[in-house]
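One structure follows; several queries about it will come next.
One protein chain omitted, others in place.
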Amino acid sequence: MDGWAFVGIFVVVGAVLLSVPLILSALLAPRKPNPIKSETYECGMETYGDTRVQFKAQYYVYALMFAIFDIETIFLLPWALAYKDFATIFPLIEMIVFVLILVGGLAYAWRKGALEWL
Amino acid sequence: MIQIPGNDIFIALATWTREIMLSIGLDPAFIEIVMAFIRALLLGTMALLVFMLITWLERKVVARIQDRIGPNLAGPWGLLQPIADGIKAITKEDTTPNGADVTIFNASPIVAGVAALLVYAVIPFGPNPGGECAGAPCGPMAGTEMSIGLFYILAVGAVSLIAVLMAGWSSNNKYALLGSFRAVAELLSYEVPQVLSIAAMVMIAGTMSMTQIVEAQTVPFIFPLFITALVFFISGIAESGRSPFDLVEAESEIVAGYHIEYSGMKFSLFFLGEFVHAFAVCAVVTTVFLNGWQGPVLPPWIWFFIKSFGVFFIMMWIKFTMPRFRIDQLMAFNWKFLVPVSLLNLLVLAVGDTVLKTVGITREASPWVWGMILFAANLVLLFAALWALGRSARKSRLIKRPIVARTDDVKPAPSPVAASN
Partner (left out) sequence: MTLTHIIFIVFAAITLLSALFCVTTRNMFHAALYLVISLFGVAATFAMLEASFLAAAQLIVYVGAVAILIIFAVMLTRGGAGSLPAERQFNTQAGLAAVVTVVTLFILLRVVPFFNYPVQDAAVPVDILTQLGHALVGDFVLPFEVASVLLLAALIGAIYIARERRKGEVEG
(Lines give C-alpha, C1' and ligand atoms only; values in the text may rest on other atoms or scores of the structure.)
Protein backbone atom coordinates (compact mmCIF):
# COMPACT_ATOMS: atom_id res chain seq x y z
CA MET A 1 0.00 0.00 0.00
CA ASP A 2 2.84 2.29 -0.87
CA GLY A 3 3.91 3.00 2.66
CA TRP A 4 0.58 4.05 4.14
CA ALA A 5 0.51 0.86 6.19
CA PHE A 6 3.68 2.05 7.89
CA VAL A 7 2.08 5.44 8.46
CA GLY A 8 -0.82 3.76 10.23
CA ILE A 9 1.55 1.78 12.42
CA PHE A 10 3.59 4.92 13.09
CA VAL A 11 0.47 6.80 14.19
CA VAL A 12 -0.35 4.09 16.70
CA VAL A 13 3.21 3.78 17.96
CA GLY A 14 3.60 7.56 18.15
CA ALA A 15 0.37 8.01 20.07
CA VAL A 16 1.39 5.30 22.56
CA LEU A 17 4.89 6.75 22.89
CA LEU A 18 3.53 10.23 23.56
CA SER A 19 0.93 8.99 26.01
CA VAL A 20 3.57 7.46 28.24
CA PRO A 21 4.67 10.77 29.79
CA LEU A 22 1.03 11.78 30.14
CA ILE A 23 0.25 8.61 32.03
CA LEU A 24 3.34 9.08 34.18
CA SER A 25 2.18 12.58 34.88
CA ALA A 26 -1.27 11.38 35.84
CA LEU A 27 0.33 8.99 38.31
CA LEU A 28 2.98 11.23 39.77
CA ALA A 29 1.58 14.73 39.71
CA PRO A 30 -0.33 16.18 42.65
CA ARG A 31 -4.00 16.68 42.15
CA LYS A 32 -5.50 19.36 44.32
CA PRO A 33 -8.25 21.13 42.44
CA ASN A 34 -9.82 24.14 44.00
CA PRO A 35 -12.25 26.62 42.46
CA ILE A 36 -9.71 29.39 42.02
CA LYS A 37 -7.29 27.20 40.11
CA SER A 38 -9.93 25.97 37.72
CA GLU A 39 -11.12 29.40 36.75
CA THR A 40 -10.65 30.58 33.23
CA TYR A 41 -7.47 32.56 32.87
CA GLU A 42 -7.80 36.25 32.06
CA CYS A 43 -4.56 37.81 33.23
CA GLY A 44 -5.62 37.54 36.84
CA MET A 45 -9.00 39.22 36.52
CA GLU A 46 -12.37 37.57 36.62
CA THR A 47 -13.85 36.96 33.21
CA TYR A 48 -16.85 38.98 32.34
CA GLY A 49 -19.10 38.49 29.42
CA ASP A 50 -19.45 35.05 27.98
CA THR A 51 -16.80 33.53 25.83
CA ARG A 52 -18.09 34.81 22.54
CA VAL A 53 -15.47 36.53 20.48
CA GLN A 54 -15.95 38.79 17.55
CA PHE A 55 -14.84 36.63 14.70
CA LYS A 56 -13.37 38.65 11.88
CA ALA A 57 -14.35 37.76 8.34
CA GLN A 58 -10.73 38.32 7.36
CA TYR A 59 -9.79 34.90 8.78
CA TYR A 60 -12.19 33.30 6.36
CA VAL A 61 -10.70 35.16 3.40
CA TYR A 62 -7.20 33.95 4.29
CA ALA A 63 -8.40 30.37 4.65
CA LEU A 64 -10.17 30.59 1.32
CA MET A 65 -7.13 31.99 -0.47
CA PHE A 66 -5.11 29.14 0.98
CA ALA A 67 -7.69 26.65 -0.34
CA ILE A 68 -7.51 28.16 -3.82
CA PHE A 69 -3.73 28.09 -4.03
CA ASP A 70 -3.63 24.63 -2.51
CA ILE A 71 -5.90 23.23 -5.20
CA GLU A 72 -3.82 25.02 -7.79
CA THR A 73 -0.73 23.25 -6.52
CA ILE A 74 -2.48 19.90 -6.62
CA PHE A 75 -3.07 20.51 -10.30
CA LEU A 76 0.54 21.59 -10.75
CA LEU A 77 2.09 18.52 -9.17
CA PRO A 78 1.22 15.91 -11.83
CA TRP A 79 2.28 18.46 -14.44
CA ALA A 80 5.59 18.87 -12.61
CA LEU A 81 6.14 15.12 -12.59
CA ALA A 82 5.51 14.91 -16.33
CA TYR A 83 7.71 17.95 -16.99
CA LYS A 84 10.86 16.11 -17.87
CA ASP A 85 9.18 14.18 -20.70
CA PHE A 86 7.66 17.13 -22.49
CA ALA A 87 8.60 17.10 -26.15
CA THR A 88 7.20 20.43 -27.24
CA ILE A 89 6.78 23.81 -25.66
CA PHE A 90 2.98 23.65 -25.52
CA PRO A 91 2.60 22.01 -22.09
CA LEU A 92 4.81 24.74 -20.64
CA ILE A 93 2.64 27.44 -22.20
CA GLU A 94 -0.50 25.76 -20.87
CA MET A 95 0.93 25.76 -17.38
CA ILE A 96 1.98 29.39 -17.67
CA VAL A 97 -1.59 30.29 -18.65
CA PHE A 98 -2.89 28.33 -15.66
CA VAL A 99 -0.57 30.08 -13.22
CA LEU A 100 -1.13 33.51 -14.76
CA ILE A 101 -4.89 33.23 -14.31
CA LEU A 102 -4.36 32.66 -10.62
CA VAL A 103 -1.73 35.39 -10.40
CA GLY A 104 -4.47 37.62 -11.76
CA GLY A 105 -6.67 36.46 -8.90
CA LEU A 106 -3.94 37.31 -6.40
CA ALA A 107 -3.49 40.74 -7.99
CA TYR A 108 -7.24 41.34 -7.74
CA ALA A 109 -7.21 40.40 -4.08
CA TRP A 110 -4.25 42.70 -3.48
CA ARG A 111 -5.88 45.68 -5.16
CA LYS A 112 -9.18 45.18 -3.43
CA GLY A 113 -7.47 45.19 -0.08
CA ALA A 114 -8.47 41.64 0.75
CA LEU A 115 -4.93 40.89 1.93
CA GLU A 116 -4.81 43.58 4.58
CA TRP A 117 -5.00 42.43 8.16
CA LEU A 118 -7.87 44.58 9.35
CA MET B 1 27.23 -0.23 -4.29
CA ILE B 2 30.07 0.66 -1.99
CA GLN B 3 29.45 -0.78 1.45
CA ILE B 4 29.94 2.11 3.77
CA PRO B 5 30.76 0.90 7.30
CA GLY B 6 28.07 2.79 9.25
CA ASN B 7 25.30 1.54 7.02
CA ASP B 8 26.25 -1.97 7.88
CA ILE B 9 25.34 -1.60 11.54
CA PHE B 10 21.67 -1.04 10.90
CA ILE B 11 21.47 -3.42 7.96
CA ALA B 12 23.21 -6.08 10.01
CA LEU B 13 20.87 -5.55 12.94
CA ALA B 14 17.82 -5.73 10.70
CA THR B 15 19.06 -8.87 8.97
CA TRP B 16 19.88 -10.52 12.29
CA THR B 17 16.44 -9.70 13.71
CA ARG B 18 14.76 -11.06 10.61
CA GLU B 19 16.75 -14.27 10.80
CA ILE B 20 15.83 -14.80 14.42
CA MET B 21 12.17 -14.39 13.61
CA LEU B 22 12.43 -16.71 10.61
CA SER B 23 14.08 -19.33 12.77
CA ILE B 24 11.23 -19.12 15.26
CA GLY B 25 9.04 -19.97 12.31
CA LEU B 26 6.98 -16.83 11.86
CA ASP B 27 5.15 -16.01 8.68
CA PRO B 28 7.12 -13.60 6.42
CA ALA B 29 4.21 -11.16 6.22
CA PHE B 30 4.05 -11.11 10.01
CA ILE B 31 7.80 -10.50 10.10
CA GLU B 32 7.28 -7.43 7.92
CA ILE B 33 4.72 -6.09 10.37
CA VAL B 34 7.03 -6.68 13.32
CA MET B 35 9.89 -4.96 11.48
CA ALA B 36 7.58 -2.04 10.75
CA PHE B 37 6.74 -1.75 14.45
CA ILE B 38 10.43 -1.82 15.33
CA ARG B 39 11.20 0.86 12.74
CA ALA B 40 8.36 3.03 14.02
CA LEU B 41 9.56 2.63 17.59
CA LEU B 42 13.11 3.53 16.59
CA LEU B 43 11.98 6.59 14.67
CA GLY B 44 9.80 7.78 17.54
CA THR B 45 12.61 7.30 20.04
CA MET B 46 15.05 9.07 17.76
CA ALA B 47 12.68 12.01 17.45
CA LEU B 48 12.30 12.24 21.23
CA LEU B 49 16.03 12.03 21.82
CA VAL B 50 16.63 14.69 19.21
CA PHE B 51 14.01 16.81 20.95
CA MET B 52 15.83 16.52 24.24
CA LEU B 53 19.12 17.37 22.60
CA ILE B 54 17.57 20.35 20.84
CA THR B 55 16.15 21.87 24.01
CA TRP B 56 19.61 21.75 25.57
CA LEU B 57 21.31 23.01 22.40
CA GLU B 58 18.90 25.88 22.02
CA ARG B 59 19.46 27.12 25.52
CA LYS B 60 23.20 26.91 25.15
CA VAL B 61 23.22 28.67 21.80
CA VAL B 62 20.92 31.46 22.92
CA ALA B 63 23.09 31.91 25.97
CA ARG B 64 26.24 32.27 23.92
CA ILE B 65 24.56 34.64 21.48
CA GLN B 66 23.46 36.72 24.45
CA ASP B 67 26.94 36.58 25.97
CA ARG B 68 26.20 34.33 28.91
CA ILE B 69 26.76 30.67 29.70
CA GLY B 70 23.41 28.92 29.81
CA PRO B 71 22.52 25.87 31.89
CA ASN B 72 25.61 24.28 33.32
CA LEU B 73 24.50 22.89 36.64
CA ALA B 74 22.66 19.73 35.73
CA GLY B 75 25.39 17.38 34.62
CA PRO B 76 28.51 18.21 32.59
CA TRP B 77 27.82 21.23 30.40
CA GLY B 78 24.21 21.07 31.53
CA LEU B 79 23.56 17.98 29.43
CA LEU B 80 21.13 16.50 31.93
CA GLN B 81 19.05 19.68 31.85
CA PRO B 82 16.40 18.22 29.53
CA ILE B 83 15.92 15.32 31.92
CA ALA B 84 15.48 17.75 34.78
CA ASP B 85 12.95 19.67 32.67
CA GLY B 86 11.09 16.47 31.91
CA ILE B 87 10.87 15.48 35.55
CA LYS B 88 9.62 18.95 36.40
CA ALA B 89 6.94 18.78 33.70
CA ILE B 90 5.74 15.35 34.77
CA THR B 91 5.37 16.31 38.40
CA LYS B 92 3.50 19.56 37.81
CA GLU B 93 -0.16 19.60 38.56
CA ASP B 94 -2.41 19.20 35.59
CA THR B 95 -5.29 21.66 35.83
CA THR B 96 -8.33 21.52 33.63
CA PRO B 97 -10.29 24.75 33.33
CA ASN B 98 -13.99 25.02 34.11
CA GLY B 99 -16.29 24.15 31.30
CA ALA B 100 -13.56 22.73 29.10
CA ASP B 101 -14.42 19.97 26.72
CA VAL B 102 -12.43 17.25 28.43
CA THR B 103 -11.98 14.71 25.64
CA ILE B 104 -10.85 17.24 23.07
CA PHE B 105 -8.78 19.06 25.69
CA ASN B 106 -6.84 15.91 26.49
CA ALA B 107 -6.59 14.68 22.93
CA SER B 108 -5.20 17.77 21.26
CA PRO B 109 -1.64 17.67 22.66
CA ILE B 110 -1.32 14.09 21.47
CA VAL B 111 -2.67 14.96 18.01
CA ALA B 112 -0.24 17.88 17.78
CA GLY B 113 2.69 15.69 18.82
CA VAL B 114 1.82 12.80 16.52
CA ALA B 115 1.29 15.14 13.54
CA ALA B 116 4.78 16.53 14.05
CA LEU B 117 6.28 13.03 14.40
CA LEU B 118 4.68 11.67 11.24
CA VAL B 119 7.00 13.63 8.96
CA TYR B 120 9.91 11.41 9.96
CA ALA B 121 8.30 8.39 8.32
CA VAL B 122 9.57 9.30 4.87
CA ILE B 123 12.94 10.92 5.53
CA PRO B 124 15.84 8.80 4.26
CA PHE B 125 18.80 8.41 6.56
CA GLY B 126 20.87 6.28 4.27
CA PRO B 127 21.06 4.72 0.85
CA ASN B 128 19.28 1.67 -0.42
CA PRO B 129 21.90 -1.06 -0.38
CA GLY B 130 19.99 -3.22 -2.83
CA GLY B 131 20.03 -6.98 -2.72
CA GLU B 132 18.34 -9.13 -0.13
CA CYS B 133 18.34 -9.11 3.62
CA ALA B 134 17.24 -12.53 4.87
CA GLY B 135 14.59 -13.21 2.32
CA ALA B 136 13.11 -9.76 1.83
CA PRO B 137 14.40 -7.06 -0.51
CA CYS B 138 16.38 -4.43 1.36
CA GLY B 139 14.75 -1.08 1.46
CA PRO B 140 16.27 2.34 1.95
CA MET B 141 17.21 3.39 5.42
CA ALA B 142 13.99 5.23 6.08
CA GLY B 143 10.71 4.58 7.77
CA THR B 144 9.14 3.68 4.50
CA GLU B 145 9.50 4.44 0.86
CA MET B 146 6.57 6.43 -0.47
CA SER B 147 6.27 7.40 -4.08
CA ILE B 148 4.67 10.68 -2.97
CA GLY B 149 7.04 11.49 -0.11
CA LEU B 150 7.03 15.28 -0.43
CA PHE B 151 3.28 15.44 -0.89
CA TYR B 152 2.79 13.28 2.19
CA ILE B 153 4.73 15.85 4.23
CA LEU B 154 2.24 18.51 3.18
CA ALA B 155 -0.64 16.24 4.16
CA VAL B 156 0.79 15.77 7.62
CA GLY B 157 1.12 19.52 8.06
CA ALA B 158 -2.60 19.85 7.50
CA VAL B 159 -3.32 17.56 10.44
CA SER B 160 -1.49 19.79 12.90
CA LEU B 161 -3.82 22.68 12.07
CA ILE B 162 -6.76 20.69 13.40
CA ALA B 163 -4.87 20.15 16.65
CA VAL B 164 -4.45 23.92 17.07
CA LEU B 165 -8.17 24.51 16.58
CA MET B 166 -9.04 21.71 18.97
CA ALA B 167 -6.75 23.14 21.64
CA GLY B 168 -8.07 26.66 21.32
CA TRP B 169 -11.72 25.75 21.27
CA SER B 170 -11.75 23.21 24.07
CA SER B 171 -10.12 25.53 26.59
CA ASN B 172 -13.28 27.56 27.13
CA ASN B 173 -11.21 30.72 27.17
CA LYS B 174 -11.70 33.56 24.75
CA TYR B 175 -8.00 34.31 24.61
CA ALA B 176 -7.24 30.74 23.70
CA LEU B 177 -9.87 30.87 20.98
CA LEU B 178 -8.59 34.14 19.56
CA GLY B 179 -5.06 32.82 19.74
CA SER B 180 -5.95 29.66 17.88
CA PHE B 181 -7.72 31.63 15.12
CA ARG B 182 -4.70 33.84 14.62
CA ALA B 183 -2.42 30.81 14.72
CA VAL B 184 -4.46 28.95 12.10
CA ALA B 185 -4.67 32.06 9.89
CA GLU B 186 -0.89 32.42 10.06
CA LEU B 187 -0.20 28.71 9.53
CA LEU B 188 -2.57 28.55 6.56
CA SER B 189 -1.04 31.62 4.99
CA TYR B 190 2.50 30.33 5.25
CA GLU B 191 1.54 27.00 3.76
CA VAL B 192 0.96 28.62 0.37
CA PRO B 193 4.62 29.45 -0.35
CA GLN B 194 5.54 26.07 1.09
CA VAL B 195 3.33 24.14 -1.33
CA LEU B 196 4.42 26.31 -4.25
CA SER B 197 8.08 25.69 -3.51
CA ILE B 198 7.39 21.97 -3.26
CA ALA B 199 5.87 22.17 -6.75
CA ALA B 200 9.10 23.78 -7.97
CA MET B 201 11.18 21.07 -6.26
CA VAL B 202 9.14 18.32 -7.86
CA MET B 203 9.48 19.94 -11.24
CA ILE B 204 13.26 20.10 -11.09
CA ALA B 205 13.81 16.76 -9.39
CA GLY B 206 11.27 14.90 -11.50
CA THR B 207 10.04 12.79 -8.61
CA MET B 208 8.21 13.18 -5.33
CA SER B 209 9.90 10.29 -3.58
CA MET B 210 12.39 11.47 -0.98
CA THR B 211 14.83 8.62 -1.49
CA GLN B 212 14.96 9.24 -5.22
CA ILE B 213 15.41 12.97 -4.72
CA VAL B 214 18.55 12.33 -2.71
CA GLU B 215 19.88 9.98 -5.33
CA ALA B 216 19.13 12.48 -8.10
CA GLN B 217 21.32 15.14 -6.55
CA THR B 218 24.62 14.93 -8.30
CA VAL B 219 24.71 18.69 -7.80
CA PRO B 220 23.10 19.76 -4.52
CA PHE B 221 19.75 21.24 -5.37
CA ILE B 222 20.37 24.36 -3.34
CA PHE B 223 22.05 25.80 -6.44
CA PRO B 224 19.36 25.49 -9.08
CA LEU B 225 16.65 25.87 -6.43
CA PHE B 226 18.16 28.67 -4.40
CA ILE B 227 15.06 30.85 -4.06
CA THR B 228 12.94 27.75 -3.54
CA ALA B 229 15.19 26.74 -0.65
CA LEU B 230 14.99 30.18 0.93
CA VAL B 231 11.22 30.37 0.57
CA PHE B 232 10.75 26.85 1.91
CA PHE B 233 13.07 27.50 4.84
CA ILE B 234 11.37 30.75 5.79
CA SER B 235 7.88 29.32 5.53
CA GLY B 236 9.07 26.27 7.46
CA ILE B 237 10.22 28.51 10.29
CA ALA B 238 6.82 30.22 10.23
CA GLU B 239 4.98 26.90 10.14
CA SER B 240 6.68 25.61 13.24
CA GLY B 241 5.79 28.78 15.04
CA ARG B 242 9.30 29.86 15.89
CA SER B 243 10.61 33.35 16.21
CA PRO B 244 10.53 35.74 14.45
CA PHE B 245 7.13 34.37 13.53
CA ASP B 246 6.05 33.27 16.97
CA LEU B 247 3.38 35.89 17.44
CA VAL B 248 0.78 33.24 18.03
CA GLU B 249 2.46 32.03 21.17
CA ALA B 250 4.15 35.23 22.21
CA GLU B 251 4.46 35.05 25.92
CA SER B 252 4.31 38.77 26.33
CA GLU B 253 1.35 39.42 24.08
CA ILE B 254 -1.65 37.16 24.13
CA VAL B 255 -0.20 35.10 26.92
CA ALA B 256 0.82 31.96 25.10
CA GLY B 257 -2.13 31.94 22.74
CA TYR B 258 -3.97 28.72 22.27
CA HIS B 259 -2.16 26.81 24.97
CA ILE B 260 -2.96 29.16 27.84
CA GLU B 261 -4.89 26.61 29.83
CA TYR B 262 -2.47 23.73 29.43
CA SER B 263 -0.02 22.97 32.20
CA GLY B 264 2.56 20.36 32.96
CA MET B 265 3.14 17.54 30.56
CA LYS B 266 0.41 18.55 28.11
CA PHE B 267 2.09 21.89 27.56
CA SER B 268 5.37 20.08 27.12
CA LEU B 269 3.77 17.99 24.40
CA PHE B 270 2.86 21.13 22.45
CA PHE B 271 6.40 22.36 22.96
CA LEU B 272 7.68 18.99 21.74
CA GLY B 273 5.47 19.23 18.68
CA GLU B 274 6.90 22.62 17.80
CA PHE B 275 10.53 21.58 18.14
CA VAL B 276 10.04 18.24 16.43
CA HIS B 277 8.35 20.06 13.55
CA ALA B 278 11.22 22.53 13.35
CA PHE B 279 13.78 19.74 13.16
CA ALA B 280 11.63 17.96 10.59
CA VAL B 281 11.77 21.09 8.41
CA CYS B 282 15.56 21.05 8.77
CA ALA B 283 15.61 17.38 7.84
CA VAL B 284 13.53 18.00 4.71
CA VAL B 285 15.75 20.93 3.71
CA THR B 286 18.79 18.71 4.13
CA THR B 287 17.25 15.91 2.10
CA VAL B 288 16.00 17.98 -0.78
CA PHE B 289 18.56 20.75 -1.04
CA LEU B 290 21.78 19.67 0.57
CA ASN B 291 22.36 16.19 -0.81
CA GLY B 292 20.72 14.35 2.07
CA TRP B 293 22.92 11.61 3.46
CA GLN B 294 25.59 11.80 0.78
CA GLY B 295 29.08 12.53 1.95
CA PRO B 296 32.58 11.04 1.85
CA VAL B 297 34.16 9.17 4.71
CA LEU B 298 31.58 9.01 7.47
CA PRO B 299 28.48 6.79 7.60
CA PRO B 300 25.48 8.35 5.81
CA TRP B 301 23.29 8.87 8.84
CA ILE B 302 26.03 10.84 10.57
CA TRP B 303 26.27 13.13 7.57
CA PHE B 304 22.51 13.51 7.67
CA PHE B 305 22.55 14.62 11.29
CA ILE B 306 25.51 16.93 10.77
CA LYS B 307 23.75 18.70 7.93
CA SER B 308 20.40 18.83 9.71
CA PHE B 309 21.90 20.30 12.84
CA GLY B 310 23.74 22.82 10.68
CA VAL B 311 20.45 23.96 9.18
CA PHE B 312 18.91 23.99 12.64
CA PHE B 313 21.75 26.19 13.86
CA ILE B 314 20.82 28.69 11.16
CA MET B 315 17.23 28.53 12.38
CA MET B 316 18.34 29.24 15.93
CA TRP B 317 20.58 32.03 14.74
CA ILE B 318 17.64 33.71 13.01
CA LYS B 319 15.45 33.16 16.04
CA PHE B 320 17.76 34.83 18.49
CA THR B 321 18.83 37.70 16.30
CA MET B 322 15.61 39.12 14.93
CA PRO B 323 12.71 40.78 16.76
CA ARG B 324 9.24 39.43 16.44
CA PHE B 325 6.94 40.44 13.60
CA ARG B 326 3.53 42.00 14.14
CA ILE B 327 0.62 40.04 12.74
CA ASP B 328 -0.06 42.47 9.91
CA GLN B 329 3.63 42.54 8.96
CA LEU B 330 3.58 38.75 8.98
CA MET B 331 0.62 38.53 6.64
CA ALA B 332 1.89 41.28 4.36
CA PHE B 333 5.27 39.57 4.13
CA ASN B 334 3.62 36.33 3.16
CA TRP B 335 0.95 37.38 0.70
CA LYS B 336 2.73 40.34 -0.86
CA PHE B 337 6.26 39.02 -1.01
CA LEU B 338 6.65 35.28 -0.52
CA VAL B 339 3.67 34.12 -2.61
CA PRO B 340 4.42 36.29 -5.68
CA VAL B 341 8.11 35.42 -5.43
CA SER B 342 7.41 31.70 -5.30
CA LEU B 343 4.98 31.90 -8.22
CA LEU B 344 7.50 33.88 -10.27
CA ASN B 345 10.20 31.45 -9.24
CA LEU B 346 8.13 28.56 -10.56
CA LEU B 347 7.66 30.29 -13.90
CA VAL B 348 11.31 31.32 -14.20
CA LEU B 349 12.52 27.83 -13.37
CA ALA B 350 10.12 26.22 -15.84
CA VAL B 351 11.12 28.57 -18.65
CA GLY B 352 14.81 28.43 -17.78
CA ASP B 353 14.96 24.67 -17.60
CA THR B 354 13.10 24.32 -20.90
CA VAL B 355 15.50 26.74 -22.57
CA LEU B 356 18.47 24.82 -21.21
CA LYS B 357 16.91 21.56 -22.34
CA THR B 358 16.63 22.80 -25.91
CA VAL B 359 20.27 23.90 -25.80
CA GLY B 360 21.22 20.50 -24.50
CA ILE B 361 22.28 21.19 -20.92
CA THR B 362 20.28 18.94 -18.65
CA ARG B 363 20.68 17.58 -15.17
CA GLU B 364 21.87 14.20 -16.40
CA ALA B 365 24.26 15.49 -19.03
CA SER B 366 26.23 18.21 -17.27
CA PRO B 367 24.92 18.69 -13.75
CA TRP B 368 27.21 21.42 -12.49
CA VAL B 369 26.82 23.65 -15.56
CA TRP B 370 23.06 23.21 -15.42
CA GLY B 371 23.02 23.90 -11.70
CA MET B 372 25.11 27.03 -11.92
CA ILE B 373 23.20 28.57 -14.80
CA LEU B 374 19.93 28.09 -12.92
CA PHE B 375 21.62 29.47 -9.81
CA ALA B 376 22.46 32.61 -11.76
CA ALA B 377 18.83 32.89 -12.90
CA ASN B 378 17.74 32.51 -9.27
CA LEU B 379 20.08 35.27 -8.17
CA VAL B 380 18.73 37.60 -10.83
CA LEU B 381 15.17 36.95 -9.68
CA LEU B 382 16.19 37.40 -6.04
CA PHE B 383 17.83 40.74 -6.69
CA ALA B 384 14.81 41.89 -8.70
CA ALA B 385 12.48 40.88 -5.87
CA LEU B 386 14.60 42.60 -3.23
CA TRP B 387 14.86 45.72 -5.36
CA ALA B 388 11.07 45.83 -5.72
CA LEU B 389 10.75 45.30 -1.97
CA GLY B 390 13.17 48.13 -1.28
CA ARG B 391 11.32 50.46 -3.58
CA SER B 392 7.97 49.79 -1.99
CA ALA B 393 9.48 50.12 1.48
CA ARG B 394 11.00 53.47 0.56
CA LYS B 395 7.69 54.62 -0.88
CA SER B 396 5.81 53.71 2.28
CA ARG B 397 8.42 55.39 4.43
CA LEU B 398 8.11 58.61 2.49
CA ILE B 399 4.33 58.81 2.67
CA LYS B 400 3.57 61.74 4.86
CA ARG B 401 1.31 60.48 7.56
CA PRO B 402 -1.30 63.09 8.47
CA ILE B 403 -1.05 64.43 11.96
CA VAL B 404 -4.33 63.61 13.56
CA ALA B 405 -5.81 66.50 15.49
CA ARG B 406 -5.92 65.93 19.18
CA THR B 407 -9.42 65.33 20.42
CA ASP B 408 -8.80 66.76 23.79
CA ASP B 409 -7.78 70.18 22.53
CA VAL B 410 -8.69 72.57 25.23
CA LYS B 411 -10.07 75.85 24.10
CA PRO B 412 -8.29 78.67 25.86
CA ALA B 413 -10.33 79.91 28.74
CA PRO B 414 -11.94 83.29 28.06
CA SER B 415 -9.82 85.89 29.70
CA PRO B 416 -11.42 87.66 32.64
CA VAL B 417 -10.73 91.00 30.99
CA ALA B 418 -12.71 90.18 27.86
CA ALA B 419 -15.58 88.57 29.76
CA SER B 420 -16.13 91.50 31.97
CA ASN B 421 -16.42 93.82 29.01
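Think of it as A and B in the order they're written, each chain with its own count starting at 1.
Keep this in mind: a contact is a pair of C-beta atoms (placed from the backbone, for glycine too) under 8 Å apart; a residue touches a chain by one contact, two chains touch by 3 or more.
As the structure is a computational prediction, the values presented were derived from the model and not from experiment.
S.K.: Which listed residue (B:148, B:341, B:356 or B:373) would be found touching the missing chain in the intact complex?
M.R.: B:148
S.K.: Check the options B:44, B:71, B:127 or B:157 and report the residue that touches the missing chain.
M.R.: B:157
S.K.: Going by the touch rule given at the top, which residues of chain A touch the chain that is not shown?
M.R.: Considering the whole complex, chain A reaches the absent chain at 1-4, 8, 50-53, 55, 57-61, 63-68, 70-72, 74-75, 77-83, 85-86, 90-91, 94-95, 97-98, 101-102, 104-105, 108-109, 112-114, 118.
S.K.: Which parts of chain B are in contact with the chain that was left out?
M.R.: Considering the whole complex, chain B reaches the absent chain at 99, 101, 104, 146-148, 151-152, 154-159, 161-162, 165-166, 169-174, 177, 181, 184, 188, 191, 195, 208.
As a convention for this text, only the chains that are shown with their structure count from here on.
S.K.: Which residues of chain B touch chain A once you look at their complex with the stated criterion?
M.R.: 33, 36-37, 39-41, 43-45, 48, 86, 89-99, 109-110, 113-114, 117-118, 121-122, 143-148, 151-152, 172-175, 177-178, 181, 184-185, 188-189, 191-192, 195-196, 198-200, 202-203, 206-208, 255, 260-261, 264-266, 268-269, 272, 327-328, 331-332, 335-336, 339-340, 343, 346-347, 350-351, 353-354
S.K.: Tell me, which parts of chain A touch chain B in their complex?
M.R.: It is residues 2-7, 9-15, 17-19, 21-22, 24-26, 28-33, 37-43, 47, 51-53, 55, 58-59, 62-63, 65-66, 69-70, 73, 76-77, 80-81, 83-84, 86, 89, 92, 95-96, 99, 102-103, 106, 109-110, 115-117 of chain A that touch chain B.
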